[in-house]
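One structure coming up, written as structure tokens, with questions to follow.
Shown here: the complex without one of its protein chains, the others still in place.
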Amino acid sequence: MSTPSIGSLEILAEGDSPYFPVDPDGFRAWVRDNKDRSLRSKLMSEKDAVERLVGDGDYLTYDCNYLMRGPNSLLHEVIRQKKKDLWIAGKFTYVDVALLVGAGCVSKVDCGFFIAAAPVQKAVRDGRLEVFEYSNVVMTARLQAGAMGLPFASVRSFGGTDGFMNSGAKLIRDPYTNKPITVVPALNPDVSVIHVNQADIYGNARVFGTGIAHEECALASRKVIVSAEEIVDTEEIRRDPGRTSIPYYAVDAVVESPFGGFPGACPGDYGSDTAGVMEIFGAISTDNVDAYVEKWITPFDEHSEMLEKGVGIKRLLEMKRREVVKEGYSA
Amino acid sequence: MSTPSIGSLEILAEGDSPYFPVDPDGFRAWVRDNKDRSLRSKLMSEKDAVERLVGDGDYLTYDCNYLMRGPNSLLHEVIRQKKKDLWIAGKFTYVDVALLVGAGCVSKVDCGFFIAAAPVQKAVRDGRLEVFEYSNVVMTARLQAGAMGLPFASVRSFGGTDGFMNSGAKLIRDPYTNKPITVVPALNPDVSVIHVNQADIYGNARVFGTGIAHEECALASRKVIVSAEEIVDTEEIRRDPGRTSIPYYAVDAVVESPFGGFPGACPGDYGSDTAGVMEIFGAISTDNVDAYVEKWITPFDEHSEMLEKGVGIKRLLEMKRREVVKEGYSA
Amino acid sequence: MIRAEAFSEREVAMCIVARMVEPGRTYWAAGGGTPLYSILLGKKLYAADAQYITEDGVIAPEPMLPFEPMMTMVASRAGYRALSWGTMNTVGIHSQLGFMDYGVLNTLQVDQHGNINSTVLGEYGSDTARRFGGPGGADTIAACCWRTILITDQEKRKFVRQVDFISSPGFLDGTLGARERAGLPSDTGPWRVVTPWAVYDYLDRKLRLLARVPWVTVEEILEECEWKPLVADEVEVLEPPTEEELEILRTELDVRGQTTDASGSWITWDGERYVK
Partner (left out) sequence: MIRAEAFSEREVAMCIVARMVEPGRTYWAAGGGTPLYSILLGKKLYAADAQYITEDGVIAPEPMLPFEPMMTMVASRAGYRALSWGTMNTVGIHSQLGFMDYGVLNTLQVDQHGNINSTVLGEYGSDTARRFGGPGGADTIAACCWRTILITDQEKRKFVRQVDFISSPGFLDGTLGARERAGLPSDTGPWRVVTPWAVYDYLDRKLRLLARVPWVTVEEILEECEWKPLVADEVEVLEPPTEEELEILRTELDVRGQTTDASGSWITWDGERYVK
């Protein structure tokens, strides 16, 4: 038995690019069957977390970026484990896309903004990388819709651009104003990797300072790995519930990762390692991602070993020293 | 020149009730022309704020309710000034609707939940009050869409109910899943009255603890009156920007209103005055709103005078004493 | 566990629901009162790791009991030591995402398909209609939680063939896929109805009597339904409340008896059996 239609809304325009499939009911079923609502420790190593939760061909979202509270220990592990054919959200991001593409992990990217350095240029020209066009805010709006369990987001931007025509957007006539409004497909990534200032073993996570879309990524994604500068006791979380940015039941793995954002900064905890930042920019600009990976990632079993043998306490303490702002970065 | 349609979306069902007009572009123009983006003191008396910003016939939203962080000093002033023909959002609310209806201020209410006490029963029966049907979450979703500058909200609830048929909702076919999805009209109230724990003179406001939709109400409304338990220095706001719940440019008036939630509680600051709470319940249950208004509102020029002459320091200190929870209620 | 010898009907319903509470599941408690007390009782005795969320976005609190009169939502004691604090959209969204296993609510009127009326008795819009408060959060609970546990009284006027007004969705007209056709999430819907006398589930989206308390017969129960619901082949007989359950309800949860007193009639043990 199907419902008869009593009217219709015009579709005025639509983009012609593939978009990650939209399935709110399927996402709900995944949540029901896979998200643990009990208070169980999800603490594990970055190796185990990435092995278990990042699959070849997954749609992967990282929040913030390699320079700022980036989940760099997890991104390095993704490269270390040679994950393949990822579809990533290139929103609000500088070197990340070029690094992951250069490392051979990515075959599709939804574009908000990223540095289209040599590895990206080459991959696009060789047909190894498909790029679909959005914008930073449109991408976060898509994630927000995914994080609300809805099939689409409405936005007042994006219409009329060539990006629109090379995306999954549609221009429809709004039934309440009879004016055109742009809708874009909700985004529910397979997996998100997010670095936070503090988390407890269950996944209750705190981000201090500003951010891009950490809460949206966590709620919208089927699998969520949170890496934290420090693991705090749940008693501390309960002391100030208003500071919890991500609730435990959205999180599948918690990785303790001090200096997890190296070489980038983690606001409130440490500033960036300038040499390290220059090095990654150099690597992508000169198309030397392999050398970067061979120097900073593959020689080490895990991030902590890289910090120990590749960075050293002197540079880490200097990063700490460079973070002079503390106001607002604590509960 | 109009755009040709390239397809259409079915409308499968729609409610047949009037809804507050939807006009995102008109709201934007209002913001541009009326919201002050400079750092100017908006501190004023509850009398001036309500005189200037609440008009007869306005759509008015209050956040939280008369029992919990209610903007009661402002609601009392609305009654004192005999505002008429208001259309109110009866979401997550107990005695508020009966009080405002009983005081003769209201002619329309969008229903989420409220105690349908004698004054409401009578007003409905006498045709003095129109009720349109939604739910608490659907009402906050409508406010959220209004607070995002969008014409409608999508929800996975509400479909199939008789409320839906007596609302402004529509069931449309989602273009991404081809499944039915309910959309409801965005809500941009003429005015919102919101009580907060702290605010500065510009309107940067902090709500501690949980809430209903204070941020949505503030961003969605053309005129916003914030009453605060205490006015804090802007230096204090800047010390912890992550604690700001409402940004100054959304706010049109700031009213200093200690014990502004009397007789209700203001979590973190004071508990409720049990006698006062029983009294309002009694007044609406026994259809004695007039007596309540004549005892608690009309004899006084303002809330502070009511506290001084009608309540007294002993009861206020007892309310303070009853708030034993402080954790999480400070920056 | 010692069987109690005197308790109110409302206490019976709360004890029945408390025994349904499972560890590691999330519960959206509608408002305060019986739903919240039932969940808290279940957590204390049967499933400490059950977690609940309230309409104001409190996630997994360790509330400071007892609550103040009429002060359960947005109250500092109710949200005490939560894992997260949000707003109404928090719970609306999390339930929409499928994070809420169970919704527990009570209502004015329920029908054979589990549709819930909390809006009006009589014909909507007519002069004789009696207005009620509306769905509140129940509409979203009934739409978006995976399973709904409905608490109500076993009275003919509340147990009707068809509700006067669908405030919150059950199986709607009872046809297969009716909820999905209305845009509601798939695989959701009413799961149990609990009264002081009985427990019901659904067979093919129709209410079915599943269990009864020892002091009422199936016939007495059916007497208090406007229509004859399905009846399970084996109607299980429920255990009465235990002293332990009542002790917690009366001394820790509902110390003022606001909820437990709400329903007047009591059940007592006369030495041989329970009598109304």
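As written, the chains take the letters A, B and C, and residue 1 is the first residue of each chain.
Keep in mind that, in the parts below, contacts are C-beta pairs under 8 Å (C-beta built on N, C-alpha and C of every residue); 3 or more make two chains touch, one makes a residue touch a chain.
The structure displayed is predicted, hence computed values, not measured ones.
The chain not displayed here makes contact, within the full complex, with A, B.
For the chain missing from the display, the contacting residue among A:Trp30, A:Tyr62 or A:Phe92 is A:Phe92, taking the whole complex into account.
Touching the missing chain, out of A:Arg28, A:Lys42 or A:Arg69, is residue A:Arg69. Checked against the full complex, the one of A:Pro21, A:Gly57, A:Gly160 or A:Gly312 touching the unshown chain is A:Gly160. Shown as candidates are A:His76, A:His214, A:Arg243 or A:His303; the residue that touches the absent chain is A:His214. Residues touching the missing chain, restricted to subunit B, are 1-3, 24-25, 27-32, 35-40, 147-150, 202, 204, 219, 234, 237-239, 241-242, 244, 247-250 (touch as defined at the top). Panel shows subunit A; residues 12-13, 64, 67-69, 90-92, 94, 111-116, 120-121, 124-125, 131, 133-138, 140-141, 144, 155-164, 166, 171, 179-182, 209-216, 265, 267-268, 271-272, 274, 277, 281, 322-325, 327-329 of it touch the chain omitted from the view.
Everything that follows uses one rule, which is that only the chains that are shown with their structure count from here on.
Of all chains, the one whose CA centroid is most distant from that of subunit C is A.
Remark: subunit A and subunit B have CA centroids separated by 36 Å (rounded to whole angstrom). Annotation for subunit C: residues touching 2 or more other chains are 58, 79, 81, 85, 96, 144, 181, 185. Within subunit A, contacts with two or more other chains are made by residues 3, 24-25, 149-150, 239, 241-242.
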